[in-house]
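Removed from the display is one protein chain of the complex; every other protein chain stays in position.
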Amino acid sequence: MPQQKPTISSSQLLILLLLARVMHTMIFRFDSFSSGVPVMAALLISTAVEAVICLPAVVYYSSGGKNLIGELGPLSRVAGFLYSFYFTVIAGGTAALFAEFLQREFYTSVTPVAAIILLAAASAYCAYMGIEGLARAGAVVFWSFIGLFAVMCIVNEGGFNWLNLRPLTSLDIKSIFSYSIESLSSSWWIPMLVILGEHLKSGAFKAAYGYLFAKLIIIETLVLLITIVLWRYIGVLGYPIYALGAYAKSDFIQRFDAINMLVWAINCALVLSLYVFISQKPAQNRKIGVIIFSALFASVAVYEFKRGLRYNEPWFLWFKLSGIFLLGILIPIAAIILKKRKERPARI
Amino acid sequence: MKKAALIISVIILSLLLTSCRHSTEVQRRVVVHALGIDPHEKGYEVSYQIFSGKAPDGNPVDADESTVVTLLAQGRTLYETEESLRLQTGKEVFLGDAELIVISEKLIDTDLTDFLQYFRESDIYLGVNVVYCTGSAAETIGSKLNQGSATAILLRGVVEEAIRKSRALSARIIEISNALEHDGETIAAPVLTLEKNELGEDLTLTDTTLGVFGSQLISPEGPKSKIDENAVMGLSILNAKAKDMSLEVKIPEGIASVEISDMKIKRKIRIRDGIPEISVSVSARYSAESSPVGANEEEIRLAAQEQTLSLCEAAYACRLDGDVFQLGKQLWKYEPDYMMSIGGDVGDVIKKTTVSAEVRFRKY
Partner (left out) sequence: MQKKNHTPLPVSLEGSIGAVRKAFGDSSDLNVLRAEISGIRCAVLTLEGMVSTADLSKMLFGPMMQYEKRSARPSDVFRFLSSEAILSTESEVLNTSEEAAEKLCSGFAVVFVHGCPHGVAFSAQGYKTRAVEEPDTEPNIKGTREALNDNIRTSMSILRRRIKSPKLRFELTRAGTLSDTELCIAYIEGKTPRSLVEKTRKKLSEIPSELILTSGTVIAALTECKGSFFSGVSTTERPDVLCSKINEGRIAVLIDGVPFAAIFPSLFIENFQAVDDYAERSYFATYQRVIRLATFFISSFLPGLYVAAAVYHPEVLSRSLLLNLIASEEKTPYPLIAEMLIVIVMFEILREAGIRLPRAIGGAVSIVGGLVIGDAAVTSGLISAPLLIIIGITATSAFVIPGLNPQITILRILNVILGGTVGFFGIAIVSLIILVNACATDSYAVPYTAPITPFTLRAMKDAIFKSRSNASGEVVEDLQA
């Protein structure tokens, strides 16, 4: 059921971007967690940087731009494929990490390769349904996640140990820097904004800065809770949101691990659908596009999984950062310049 | 639509046919309620208190927590004992429902972190309490008490009540792991004690009772001294964990029972002459549950305050066994420069640390 003129609101885009970020946090493993405060400080710094580097994309769409990639003229097709490549790799990495999570925590229910295949099939179908369907479903998934998060916090058995919130010292500078870079490398929401901005009715500014604010609140709250409730045990449990659920218990639902996974899996498939939707943009036929790009990201995911490559490892950092620099900053700047040039004769 | 149905069918069929799943029917699981770890010539002997879904005659049983049997399994490691249990029962071992882990005091010299590794890798809930017991863990788990069999629920209840009344400090897996492996703190693990009673001719009662009558201090370097209830109560005050307490206070007229509740404990730390000084102020409500004839309210209050101070004094002696006051954490939080100057190690500083306490009770 592809729609003719799919448009989404700024709040829908904000939620989609948040879900992608939450997905990244879900599958991010805290193998070495020294202290929560440097992580929280690093998040603040990276958010401030993101607020600056997203400006070109925001300015383009706020000034009435409708098709950022299209502004590049003959190069738009090449740029389109660059985005496709970038998001196929990101989708592959996300699926591989999710498969690893399933293997670590739920090895009895589904094998990683079967999980990747199922995720690819589901995301192909959902991406084919179009951005409006994804955006509307995103709102439901987001509020389900927030609801689950709140329930897990309420029934959490751990007490708050505020002593874990140590003040920053000179020893933390190095870790703040590395955390900031790591956090910045997860900012592929800017290239996402570049592509999805063309479906936006209005309010690119609201979507971008609303996202940054909401992300800051959600992730900072999460890190704060981990720090004062779980402390360094997070290194044992690995996955932050999952860890929070691992310490939650109620009489009705004994443990929240699997419930957590249920919501994660829904979110994972939705976010992968979004990546597939972005990747298939240069394809002429959406049906064929989603099938090809789903198959591609599934292959990347299986390859990464089998070879033990993970996109949250240092070697991948530069790929993600350079992608953000090129696709999230340079291309929007180029598009603004070209748009201004086109508009100039009209003014004269 | 037909194509979609076909694709869905192919995916489901492929999942079913490629054996990519490891499902375990629920009746093929053995649900463990509690674990008791004893030493054995092979390594360990673990008593698993499990739910028995079938009576010996093959008929179904009442599905409640008291329908339990205790199975013993031996092995060099806890992984091996679990494997042994699996072989004995022919079922998957499910530890996700375990309520308590009881370790025999005979294993006090065994590094607790070896067990922690297993607990973390198994399905055991990270909030499960780990306790020591006097004598055999198998005996503790399989004992018959006046209030019924020592089921996991009952044992957990005994431990939790002791914690609630500040007679023990909680020692959950996550707390032990954080304290011993990351913060270098000394923890006080509750010790369950089975007591044999003299019952005479009355055979309607069993001859054993169970309770938490002390704790075992364990530091990252290994086991330390065993402390009594008074020291534990003092520790729970100095660590700002005490909420309620029951005290038996001595006054000239006799002995009065006092309930302390709603305890508010404030801790402050400062460095004086290069030595940390912890000041603790305790405020709480008290009520005299029973008092001797002629006893004065004020007299009871002062005596209760005095006794609380003496508990803190008893706990202060524990500093020789390691960082029992979360000193390291307090220094990192409030005196980070001092902490960096000593290289983050409070091992020597703790012994010199002074503690001053102020207790103020008001009538409930």
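Should a chain be cited, it is by its letter among A and B, assigned in written order, with residues numbered from 1 in that chain.
To be clear about the criterion, contacts are C-beta pairs under 8 Å (C-beta built on N, C-alpha and C of every residue); 3 or more make two chains touch, one makes a residue touch a chain.
A quick note: this is a predicted structure, and the numbers were derived from the prediction, not measured.
Only one residue in the set A:80, A:133, A:158 or A:332 touches the chain that does not appear here, and it is A:133. Only one residue from A:59, A:266 or A:338 touches the chain missing from this view: A:266. Although one chain is not drawn, the whole complex shows that of A:58, A:79 or A:114 it is A:114 that touches it.
Against the chain not displayed here, chain B makes contact via residues 1, 4, 12, 15-16, 21, 23-27, 29, 31, 51, 53-54, 60-65, 67, 94, 96-97, 123. Of the residues in chain A, those that touch the hidden partner chain are 1, 3, 7, 9, 12, 102, 106, 108-110, 114-115, 118-119, 122, 125-126, 129-130, 132-137, 139-141, 251-259, 261-266, 269-270, 273.
One rule holds in what follows: only the chains that are shown with their structure count from here on.
Look at where the CA atoms of chain A average out and do the same for chain B: the two points lie 40 Å apart. Residues of chain B that touch chain A in their complex: 4, 7, 11, 14-15, 18, 20-24, 96-97, 120, 125-127, 174, 177-178, 181-183, 326, 329-330, 332-333, 336-337, 340. Listing the residues of chain A that touch chain B in their complex gives 107-111, 113-114, 117-118, 121, 125, 157-158, 161-167, 169, 171, 230-233, 236-237, 246-247, 249, 254-255.
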